[in-house]
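Left out: one protein chain. Kept in place: all the others.
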Amino acid sequence: MSEAAHQHGEPTGFIRKYIFSVDHKVIGLQYIGLGIVAVVIGMILSWLMRLHLGWSTLAIPGLEKLSPTGAPANVMTPEYYLSLMTMHGTLMVFFVLTNVPFAGFGNYFLPIQVGAPDMAFPRMNMMSFWVTFTAFLVLIAAFFVPGGPPLSGWTAYAPLSAVGESSGPGEGLGQTLWGLSIAIFCVAQLLGALNFIATTLDLRTKGMSLARMPFSTWAWFITSVIGLLAFAVLLPACILLVLDRVAGTSFFVPGGLVINDRMQPHTGGSPLLWQHLFWFFGHPEVYIAILPAIGIVSHILPAFLRKPLLGPRVLIGCLAAIGFLSYMVWGHHMFVSGMNPFSAILFSVPTLVITIPATIATLLWIGSVYGARIRFSCASLFCLGFISVFISGGISGFFLAQPSIDTYLHATYFVVAHFHFVMGVAAIFAMFAGIYFWLPKMVGRMMNETLGKIHFWLTFVGVYCIFMPMHYLGLAGNVRRYAAFTDDFLAPLVPVHQFITIAALITGAAQFIFLYNLVWSRFRGPKATENPWQATSLEWSTTSPPPFDNFGGRQLVVHQEPYLYGVEGSAGDYVMQTSPETVEAH
Amino acid sequence: MGKAFGAVLIIITVVSTAVFFFHDFGGMSLWLPVDASEHGHGVDHQLMETMYGSGFLFVLSQILLGLFVWQASDRPQGWKYRIFPGGAKPMVISAILLVGIEILTLSFVGSKVWAGIYFTSAKPGALPIDVQAGQFAFYFRYAGVDGKFGALHPDKIDEGSGNFFGLDPRNDEAARDDIVVATMVIPVNREILLTLHSKDVIHSFYVRELRLQQDIVPGLMIPLHFTATKTGRYEIVCTQLCGLGHYQMKAYLEVKTQEEFDKWLKDQEAAQ
Partner (left out) sequence: MKIRHLCPLLLVLLVSSGLASVPVPPPAGGTVTGKITYTGTPPKMKPIDMSKEPNCAKEHAASPVLTENVVSGPGNTLEWAVVYVSAGDQGSTPGTQTLKFDQKGCQYIPHVLVMQVDQPFQIVNSDPHLHNIHPLPKINPEWNKSQPPGTPPLTEKYDKPEFISVKCNVHPWMHGWFIVLNTSHYAVSGSDGSFTLKGLAPGKYTLTAWQEQFGTQAQDVTLASGETKNITFTFKALPY
């Protein structure tokens, strides 16, 4: 099969080599590149939002040029705030958190880590990226259409998202494009997930048993299975939503609605149906973002601890358990939605149960740090930072998993803090760790460690300054998705928002250090050797960057477990997976 | 580097936890407001239990991480790594025991609190109030002298003339004395039965002091009952994204003594 999949030779033309390439490495870089574009846009949007939340009457120079109706006289209107929020969420969740740790790093390293020359279906792989890219363009187009960008949030709750322009600005063509973009995105993810699963199961090289796969490969594999089921639900849901908008159907819109004194033509749909479909995707989506991150961190950490992680089998079991449970808990997003209150208990218990595998994984990491002599590099710092923010974000899950507490905290900044920590910041820390760790392999150049460390410290302290106070705002009942805080009980909290805004501006600015470092290192960084971190997995058994078929015609044979660190081997204190030597247990 | 990491992590943990103990900053409180409802103490109690349990886990795990990283920083070249005593087993066991016991208790007690609010129905003497949410205001309807609510006719909604609910007083006698107001006024210590419905998109009914939040879904009539225990003026705000005016969608809730409420109701009835 692997030969069949890789009959094609190395392309020579620029377009086939770098643009419409079937090489999984190029495709992986394309995903990461797209993710970087999306994250920069998403971060600038969050700056604009934060500025508005801190100083709601502030004129932001130049904003009127971006959107004459959204910001007359440079002052943001509430509908434009909500549009920016929607686009921020959509870009970050779909085009960053899904694209980079899963599709990006997964594409680049999954075939290499299992010793395959390419993905199982290289053409389909190329198609996945370009379909994703199309989805991105469609979403960005929504910024510029008449009626304004969509404003119903990344969750797009019907009927607001389904009844069209009559329900206000941002509900015109922009919202339709949003639905189309996400539907297209789902197609790409389904193709990608199939490809990942086939590659993992069929293209492993000799000796690469499932048990010898690195954590990252396991995580991408489990994530593909989750994604296959999750995106298969979101795709039809988005199609139904678009039909409600353009074809006059009523899947999500009940009868008898009066919007702006006008009776709506819809009858008989259910707004809760959209929520069920959306969250049946939406909760597993959280794990689509975080499992690859967990895998990447667990893969990188041992190389810098110079020891294997505790309980590797247990850790993989935890990943699988989290993936399995992720399908039973979607209703915890809907405790106050008006669904049957009895089902709240049913969804609450498995949600709390998920904390057990998550806690085990966390304790395994912490326990692994014990007794190590850590090599502090940017990659390892971001891994350690990941553990810390994952704890901080995970802990608040205890509160939100309980319906009786959620009835107070739902839709407050407590939730914003929770998912930003556990899903956003944690996954982004893993991406940073991945880039600092793998960039030498991907482009053959080392990154600058000094700049990287400045970047780490500013980011690490910065995210705590941004998101920790949000928990307390949530406890004070600060409602989320508000364009300004004019209510009597919210107005006194504005100084905290101003503090958060300043922290966000500084932390955001620190990311430009990273971008600079990335670009500088790509062209000027010191040349990387084949295995600069003295790591053990297969990607370090080939040149940096790897040749077109990954191993230059060799078929690797795997002899070892993936993380043999701290043992006497011929290479030093570690033994490569490809090394045939006999290793004594520690 | 390891010492710096450990120190920063411990500082972050201490500062984050300190706000738990000192959360009043002049006019600004970063904590739950006063609880003005009968069921609220259950919610608060549950929240505090969770706070202690998860706060303990938070502090413990962050400090352990910080400590281990600190220790790991000045170890000599050629250091032989040590395995955590007992390996993975104590991790798994303590996670299952600590977290398992915590979630068992939490779901057991928490379910009782939840059940107390949502699995029971209002007592017969509860005061019924009809709540309609729409872009971007709440309106409240009392049955009036006849004790009967007029039927709703969405096609008759005309906000400009004050017919927010779509009543048909011309043909429907029960609707003629219905009291429609923009501020919800209720008597203290008497059970209130709300019927929540929306005329356009999803909204939500959130009163911090009542520890209550309930989405208002078009197409559904959602009952919600509670008893307020403290007089005062509170804000009802929308917490479900409903469009451009979402952040301004609010109403006031006035909890009055029974006498004040009776007088208010008489005045309103007279005005119809």
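Each chain carries a letter (A and B) given by its place in the written order, and its residues are counted from 1.
Here is the rule we go by: contacts are C-beta pairs under 8 Å (C-beta built on N, C-alpha and C of every residue); 3 or more make two chains touch, one makes a residue touch a chain.
Worth saying up front: this structure is predicted, and the values here are computed from it rather than measured.
For the chain not shown, which residue from B:Gln135, B:Ser198, B:Gln214 or B:Thr239 touches it across the whole complex?
Result: among the candidates, B:Gln135 touches the missing chain.
Sort through B:Glu159, B:Glu191 or B:Glu260 and give me the one touching the missing partner chain.
The one listed residue touching the chain not shown is B:Glu159.
Among B:Pro128, B:Pro154 or B:Pro169, which one touches the chain that has been omitted from the display?
That would be B:Pro169, which touches the missing chain.
For subunit B, which residues lie in contact with the unshown chain of the complex?
Against the left-out chain, subunit B lists 134-138, 158-162, 164, 168-170, 176, 181-183, 243-245, 248-252, 271.
Under the stated touch rule, tell me which residues of subunit A contact the chain that is not displayed.
Touching the missing chain: residues 56-57, 69, 72-73, 75-79, 165, 168-169, 260-262, 486.
Please note the rule applied: only the chains that are shown with their structure count from here on.
Across the complex, what residues on subunit A touch subunit B?
Going by the criterion above, the answer is residues 77-79, 82, 151-153, 157, 159-160, 163, 167-171, 254-261, 263, 269-272, 305-307, 310-311, 314, 336-338, 341-342, 344-345, 348-349, 352-353, 355-356, 359-360, 362-364, 366-374, 376, 381, 384, 387-388, 391-392, 395-396, 398-399, 402-405, 407-408, 410-412, 453, 457, 460-461, 464, 468-469, 472-473, 475-477, 479-489, 492-493, 495-496, 566, 586.
Within the complex, which stretch of subunit B touches subunit A?
Subunit B residues touching subunit A: 1-2, 5, 8-9, 12, 15-16, 19, 23, 27-33, 42-43, 46-47, 50-51, 53-55, 57-58, 61-62, 64-65, 68-69, 71-73, 75-76, 79-84, 87-88, 90-92, 94-96, 98-100, 102-103, 106-107, 110-111, 113-115, 117-119, 134-135, 154-155, 157-160, 166, 199-202, 204, 206, 208, 211-220, 222, 235, 237, 239-248, 250.
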